[in-house]
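Only one protein chain is missing from this complex, and each of the others stays in its spot.
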Amino acid sequence: MAASTVVNGLTSPNVSNADAGALAEEQCRAAKERAAIDSASRLPALAWLAGATFWLLWASFFGLVTSIKMHIPWFDVRVIMELGIISTLLSVPLMVLIARSKNLSLDAKIGFCTFAFVAAAALWLVLRTWVFDIRWSEHGGAWQTFGRTRMTHLSLIGYGWGTQAGIAGILWLVPRLSRTPLIYPNALIAAAAIWNVGIFAGVIGILAGLGTSVEWLDFPPFVPPFLIVSLAIVAAWGIVTFTRRQESHVYVTLWYCFGAMFWMPWLYTVAVIINIYSPATGVVQSACNWWFAHNVLGLWLTPIGVGAAYYIIPKVIGRPVYSYYLSIIGFWSLALFYSWAGMHHLIGGPIPPWMVSASTVGSMMMFIPVIAVGVNHHMTMLGHMGQLRYSPSLRFVVFGAITYTAVSAQGAIEALREFSEVAHFTNYTVGHAHLGAYGFFTMIMFGVFYYMVPRLTGQEWASSRLIRLHFWLCSVGIVIYFTSLSISGWFEGRQMNNPDYPFIQKMSNELPWLICRSIGGAMMSLGHVAWAILFVLNICGVGSRREGPTFFREKTSAEVEAELNGSTATPAEVALASR
Amino acid sequence: MADFIVYATVLGSIVFFGGAAILAMAWSFRNGQFENFHKSSRSIFDADEPVGRVTDRFPDAPRSHGTKNSSSEASHRS
Partner (left out) sequence: MDRTVTLLLGITLTFASSWLGLVFAPYVQMNNVQPIKGTTDDGVEEMYPRPLEGEAAYGREVYIANGCMYCHSQQIRSEHFGNGADIKRNWGVRRTVQRDYIYEKPILLGTMRTGPDLANVARRWSGQGGKDWNHLHLYAPRMMMPGSLMPSFAFLYEKRRITGEPSADALKLQGEWAPEPGYEIVPTPQAKALVEYLSVLDHNRIMLPEAQE
């Protein structure tokens, strides 16, 4: 097996035996090195990812609740919670039976478990309505009022999911690209713990009525110190890792990751001081608020997403990026222009006009990095689109990369005054927000994790069907979400600008679109459940531990060696053992 | 007091972060990060996962697919 397959994939078919031997040697070394690096990242990266996945579910829950409350204002969350708890209790015994069964395939098990849950929910719905006639006391509670669930949703999206997902990706990408194993794993795990304690306290705080109503900084004032400490640990780790790197070329993804790790603590700390702890006068707060909120998107989530795509796309299809020169231009022009664009959130507002103009210019200049990145990502893919059928991570990442081009073009147009006159203050913005934060960033991160997790755990994904389900639910969901809100938002804006158009009429026109949004959002949330199941199964080692290594490639001589020695260790373990 | 805090934050972070950014860029120029693009773009590949090798697929895809880069090869569901 060894020599022939090992050489497979390298170009020349007529290498001599000696060359082949040297190649095999080199290949083995490379595989070992990569496996050792991945295995050093395993715990910290998975710790952050576990936090991210946990909060993603809650963020989706609160997003869905917020969405439903917009068209059913009296909607009571306790009904869903009751339904969830009771159907879980009813269906768990069945699920245990199903999971224990010997003759069912994993896919079948997952299917039956889902069915058991849905059936239990339906049963309880019937019982509670017609048999027990359960009614909750009339008026929800303060904790579940729209304003608080919305603050919770956005905070969980930004800090619970987005940031943690980003850091999980960074902790895997940066050591890999620096070719140096991750150091100080315990500090990073502690940082994750601190971060999650902060998030938890923050969510409870918002629901208890301590939210600050400063968009993107809604957490109560006792939360930021947790987050700052945690970010500082990650940033310090980043700097140390950079100085220890073994790879002399700083690949463009590293540029983006380091930029992000450097910008975020700065942004966050300053914004918290000027907006929360020692608020500046009047609209200076707004300026700082949107300088910050925009940069969280542009200089934190965006570089991680774009950078990750710069790694995953070439790596998966095995083709270097189309133009490395363009990618460097793209990075520096992003750094330059994005930070100027924040005031486009305040067009028409009570801030000095020159600031808005500066941001409009900044937004227009963003076409440079966006085109540079777009050309690069899409040209790299050109001719390899067929791969989308075979690779889950590529599918998610390419979806995200295409969306990045789209959302940025859309954003640049939104930054024009004439356009903003209509679209600002409407659901059009929310559509754009989800196209960006979801269609671009979230989808790319899913793609990264589909590639990353098996390499960290040495465990294959349990179910291809579930991955496909995840992809289709999320992608169709976001398309429904975006389309309905964009249509709705445009009409809202037009109608509000017509002073004779009754406000209440504009409001009822939104209804059907808001319902569509809930449907799209529900699909996305279900997709997230599928993801969470896959993730947990993978962590727990459930599912087909495929014959042979799970690194999506043929065996290397290291593994063959290991097998000959009768061990079934993964390459990561082999490499570790030989250290 | 509030004035002072804001001034200190703003100026302090410009000095600190601006300085760091200058150092970073100075380093990158000196270090030749702006040259040799061809090699840089290949730095993510190695002998084990060389250019031309596809490295991801659905877990239920046939193994043959993990090795060679061709899209005409298999025909399964998507």
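So that you can tell them apart, the chains are marked A and B in the order they are listed, and the count of residues begins at 1 in each.
FYI, contacts are C-beta pairs under 8 Å (C-beta built on N, C-alpha and C of every residue); 3 or more make two chains touch, one makes a residue touch a chain.
None of the values given here were measured: they were computed from a predicted structure.
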| item | value |
| --- | --- |
| Residue among A:81, A:126, A:142 or A:385 touching the omitted chain | A:142 |
| Given A:114, A:212 or A:269, the one touching the chain that is not displayed | A:212 |
| Option touching the unshown chain, where A:229, A:284 or A:539 are the choices | A:284 |
| Chain A, residues in touch with the chain not shown (by the definition above) | 69-71, 73-74, 138-142, 145-148, 150-151, 209-215, 270, 274-276, 279-288, 291, 332, 335-336, 339-340, 342-343, 345-346, 348-352, 355, 358-359, 362, 421-422, 424-426, 429-430, 496-499, 503-504, 507-508, 510 |
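As a working rule, only the chains that are shown with their structure count from here on.
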| item | value |
| --- | --- |
| Centroid distance [mean C-alpha coordinates] between chain B and chain A, Å | 17 |
| Of all residues in chain B, those that touch chain A in their complex | 2, 5-6, 9-10, 13, 17, 20-21, 24, 28, 31, 33-34, 36-61, 63, 65-69, 71-72, 74, 76-78 |
| Chain B-facing residues of chain A, complex | 5, 8-11, 23, 26-31, 33-34, 177, 247-253, 258, 262, 266, 269-270, 273-274, 278-280, 311, 314-321, 323-325, 327-328, 384-394, 450-451, 460-464, 467-468, 544, 546, 548, 552-554, 556 |
